[in-house]
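Let's look at chain A:
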Amino acid sequence: GVLALSSCGVSQDAPAGGASGAAASGPCAGTNDDAAAAPKELTLALVPSGDAKKLVDTVKPLEAALTDRLGIPVHGVITADYQAAVEAIGSNQAQIGMLPSLQMSQACDKYGAKPVLQTLRKDKSSYAAQMFTNNPSKYCTDAPAPGPNGMLYCNGTGSGDGPAGLDSIAKVKGAQVSMLSPASPAGYIFPIAALKAKGVAVEDISPIKVTANDASVLAVYKGDAEVGFSYWDAREVVKKDNPDVGSKVVVFALTDEVPNDGMSVSGKLSADWQKKISDAMLDYAKTPEGVTALTAIYQITGMKTADVASLKKTQDAAHSIGLG
Partner candidate 1 sequence: MIAVAATRGPGAESPSAADIRFNNVSVRYPNGFTGLTDVTLSIPAGQMVGIIGLSGAGKSTLVRTINGLVPISSGDITVGDYTLAPGRRQLRGRALRDLRSDVGMVFQSFNLAKRTTVINNVLMGRLHHTPAWRSLLAAWEKDDVELAMQALERVEIVSKAYEKASSLSGGQQQRVAIARTLAQQPKVILADEPVASLDPPTSHVVMRDLQRINAELGITVVVNLHFLDLARRYCDRLIGLRSGTVVFDGPGAEADEKVFENIYGRSLTAEDVLEAKAEL
Partner candidate 2 sequence: MSTAGAGTGPNASGTPRNGLGGPGRAPAGRPAKPKSAGAIAVVVLILLAITLWAGLGIRVDLAAIARNWSNAVANIIQLTQPDYGFIPKTFPALLETLQMAVIATAIGAAVSLPLAFLASRATNPHTPLLRVVRFVMNLVRSVPDILYAAILVAVVGVGALSGIMALVMFNIGIIVKLVSEALDGEDAGAQEAALAAGASWFKADRAAMLPQILPTFASQTLYTFEINIRASTVIGLVGAGGLGVLIDNVRNFFRYHELSMIIFEILIMVVVLEMFSAWLRKRLV
């Protein structure tokens, strides 16, 4: 085995042919397979950005609505692992994926999975990643003030439009920081890219790894970390169980805008079915029940057709910190 392996070493960064070559040339738009037979059932893979337990309960209406509209059974599976979700879509084990922007690009580059929809939150198709702390006196240059949702913000972050407050982030050096896996755009890539731009390397902070945005908030809320990364504003998810999170945890910086997560469909479906699925989802997102269910899952307020070019921003940010 040893010999066999060593005889065929390759360089990771040499273009290996196939779909991955697309990364270098412009944005990936995905493929379809019109020869494919109509699917008899569909699997929807969701990567949780919130409490997966709640996701299980809120995913039921979504399953039902899609089943109803498509006429074949659709069932949702939650995986906490980004790579697992992408591989599942790539191999047509899951046909629909609710994925963060980076994984949408990856699934497209690697397996031709078509990015069809992007979510809208408060009518925005992008959002900022935030940095927050339980030690505002260290990171805030002005007094924290309540934003529209009643939670505390400083350094001009209350609007939710990034970038903001990035001048104070150099102080993060040496702190305990809760962050998500390196594949998370808001929980890792954009904040780390912002820190790098200010001269703080990953090695300069001590990371506490969590796998969901609200867990990152909780880590700071409970004092396990001094600073945390998440999307804006993940504190709202935590607020239900911990009403004082808005006063104990203060947001002090916002990164560049991150393209919203969205929905990819397998490239092994016919264009016809890809469209059917995307239409069904769009249609559902317009109904009142749809809005309620989607809000419960991801605070989504609507859906729109994916902006393939914007998705690429995440990949570029990842490249800037030596990932991807």
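Rule of thumb we're sticking to: a residue touches a chain if its C-beta (ideal position, glycine included) is under 8 Å from a C-beta of that chain, and two chains touch if they have at least 3 such contacts; residues count from 1.
The candidate set was assembled so that all candidates are chains of the complex that A comes from, given by their letters.
These figures come from a predicted structure and were not determined experimentally.
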item	value
Selected neighbour of chain A [touch, this complex] from 1 or 2	2
Contact set on chain A toward candidate 2 in their complex	1-2, 4-6, 8-12, 16, 20, 82-83, 86-87, 91-93, 106, 110, 176, 181-183, 206-209, 224, 318, 323-324
